[in-house]
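Report on the structure given below.
Missing here: one protein chain of the complex. Every other protein chain is in place.
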Amino acid sequence: MSAVKDHAALAQAFNKDEKRVDWHDETLWFVRAKRDRASHGIPDWELLRETASQIKHNVLSNMHDYLVQFEGNALANGIKIHWAADAAEHNAIVLSILKEKGIDRMVKSKSMLTEECHLNDFLQDNGVEVIDSDLGERIVQLAKEPPSHIVLPCIHKKKEEIGDIFHEHLGTAAGESDPQILTETARQHLREVFLTRRAALTGVNFAIAETGEFVVCTNEGNADMGAHLADVHIASMGFEKLIPQRKHLSVFLRLLTRSATGQPITTYSSHFKKPRPGQQMHIIIVDNGRSIQLGREDFRNSLKCIRCGACMNTCPVYRRSGGHSYHTAVAGPIGSILAPNLDMKKYADLPFASTLCGSCSNVCPVKIDIHDQLYKWRQVIVKNGYSTKTKTAMMKGMTLALSSPAIFNISGKAGRLALKFIPFAVNNGLNPWYKQRDMPTPPEGSFTDWYKKNRKGEQP
Amino acid sequence: MKVGLFVPCYINQFYPKVAIDTLELLEKLGLEVGYPLNQTCCGQPMANSGYEHLTGSTNELFTQNFAGYDYIVSPSGSCTLHIKDHLHSDKAPAEAKSIRSRIYELTEFLTDVIKVDSIKASFPYRVGVHQSCHGQRGLKLAQMTELTAPAFSKPEQLLNMVDGIELIPLTRADECCGFGGTFCVAEEAVSVKMGKDRVADHIKNNAEYITAADMSCLMHMEGILKRQNSPVKVMHIAEILNAAMV
């Protein structure tokens, strides 16, 4: 698709180690299976999804007023509100808050938005040390890699590899790969961090217009450890995290973790409404392309996403290509419909990294029509000229052959043009079909040939 | 009742027997079946590649070809779904719209329209049913494991009427095989890996045959099976439903 490595090339590299692909696939399928058990245990699960989807639709349609309402209530609660048009402005706001307080070390819990904004690199370039406190994120941070999954950041790493990283950076014994011991080591290491950092940044799972509060969900307790021990709490949120009223959490919190990991709820669902006495609390509301997506009728529903990751776990392509093959902060099916909005050229490959099997849309707790949007993005990308000339020429040739019954119906094995234009049937050694698959043997005649011989012709 | 048989391009060219079995099966049920000779393709290969804007002429052709039929029946869930979702015509917009509601995939036509309750066929083998995604999730030919909803399967409902057949359970009941149209060559590595895994699930559960309501998935899996010199064969569901009594 493009000159840089695209999903197909990166996925091909990932597939060189088949045993590892099997392991990756099974690990994520295990999560999908847990999700199934949890959701099948709720008799009106589908009604719950529909309700969540409709609430989010109301939010999208009333976003302006809800944001103004949220801002007013949060300000009244003593929270400072900032607005960032793009990643650069978001990062600059974080830096200015820290500088004003003379802080050069910060602890951060999981926030895919800060990944999208490349905040860590920016802060480090400006002399601020950032430590990620979610265990999975800390592991990939030490490995100098981006997360490969929005909920399970280091799901691509084997415990032995994590053991090596901990041996190098945190002083565990060489060869130690017991998850219990590695987690305990991280606990000690990060406890020291929590106790010494004066600023903590968290993400936001839900922001409530009616009350001006926000909710952060974690299993580890790292967002709370950071926030409650810091003088400054910064919460970064894309504006689509809004929900109208507190009671709507009763729908979303039932769906989120069951969809994500199969747990009935995260260990902690923390409701931050006011800073504690003496503490500063900031919320940065980020656009970064979201208002454009809101204007795209076919794609705005992608903003309903609550970042559960269920579409990744169920995606047979994601499981067999790994998160890094998507070369964007949010991988998998949802990432493939979000990323082209930010940069259509760079991410022109992603909507094609799917068989359109539709499993993603079925697991989505807010019923985003993910696979239909993948199809629609393909049309937009081609129309905007981000396809290759070769592919366009092939498609035009195929169209020509398929538009003319006369050409299509030329009989005889050698002459049958259709055999040459059906994409997986191009009969030469360069066709990737042949690398690992045999072709069906073309029969002497087509069905049309047989029909003419065996039935008494049909009205054209 | 006049039934128009729509035979997908690759079935017409590569698997004429599937189309013959479909035709004979419908005829055996006493239906008047016509086959418009000028049909080519539903246009899905272009559309799924992002070139839906090139499908104008295949759309017009399709609309012309099938205008006169009460029902249009096709042995492919994927092509049927494409017509249902995307067929439109500038010349005959109302007809195109109506065709979208008159087209049926073969098994849903048999269970929902004809309401078949017995089939005279025999197939004494262990068979794994591959749920092709567009048929299953698109046309809802069978319940999807993702949903919290009662189980059903139109293809299996029909297969269970066949003498001697044993349907085997799969470890992953409805995972995609990785064919995906041009995906099968554009994303060759992942496509093949998905196909290998799907085939392995059937083999592990002792299938002698893999069947489906979509030949494209089967062609992909057959390509892998043949390369592996596996004795396991693929067979379109129409071939089984039309298999002779022993």
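As written, the chains take the letters A and B, and residue 1 is the first residue of each chain.
Note that contacts are C-beta pairs under 8 Å (C-beta built on N, C-alpha and C of every residue); 3 or more make two chains touch, one makes a residue touch a chain.
Following the convention adopted for this analysis, contacts and distances are computed from a predicted model.
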Chain not present in the shown complex, as UniProt names it (candidates "Cytochrome bc1 complex Rieske iron-sulfur subunit", "LUD domain-containing protein", "Amidase" or "Pyruvate dehydrogenase E1 component subunit alpha"): "LUD domain-containing protein"
Among shown chains, those touching the left-out chain: A
Touching the absent chain when the full complex is considered, from A:L60, A:L95 or A:L170: A:L60
From A:A11, A:M225 or A:C364, residue that would touch the chain that is not displayed: A:M225
Chain A residues that touch the omitted chain in the full complex: 27, 30-31, 43-44, 47-48, 50-51, 54-55, 57-58, 60-64, 67-68, 83-85, 89, 133-136, 139, 152-155, 158-159, 162, 179-180, 182-184, 186-187, 190-191, 194-195, 219-222, 224-225, 227-229, 239, 244-247, 249-251, 253-254, 261, 263-276, 285, 287, 291-292, 294-295, 297, 300
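Here is the rule we go by: only the chains that are shown with their structure count from here on.
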Centre-of-Cα separation between chain B and chain A, whole angstrom: 32
Residue ranges of chain A touching chain B (in the complex, touch as defined): 7-8, 11-12, 14-15, 18, 21, 25, 29, 36, 39-40, 42-46, 314, 316-317, 320-321, 351-359, 361-363, 375, 378-379, 381-383, 387, 391-392, 395-396, 398-399, 401-405, 408-409, 416, 418-419, 422-425, 431-433, 435-440, 442-443, 445-452, 455, 457-460
Complex contacts: residues of chain B adjacent to chain A: 7, 9-16, 19-20, 23, 34-41, 43, 45-55, 57-58, 61, 68, 133-134, 137-138, 144-149, 172, 174-176, 178-197, 219-220, 222-224, 226-227
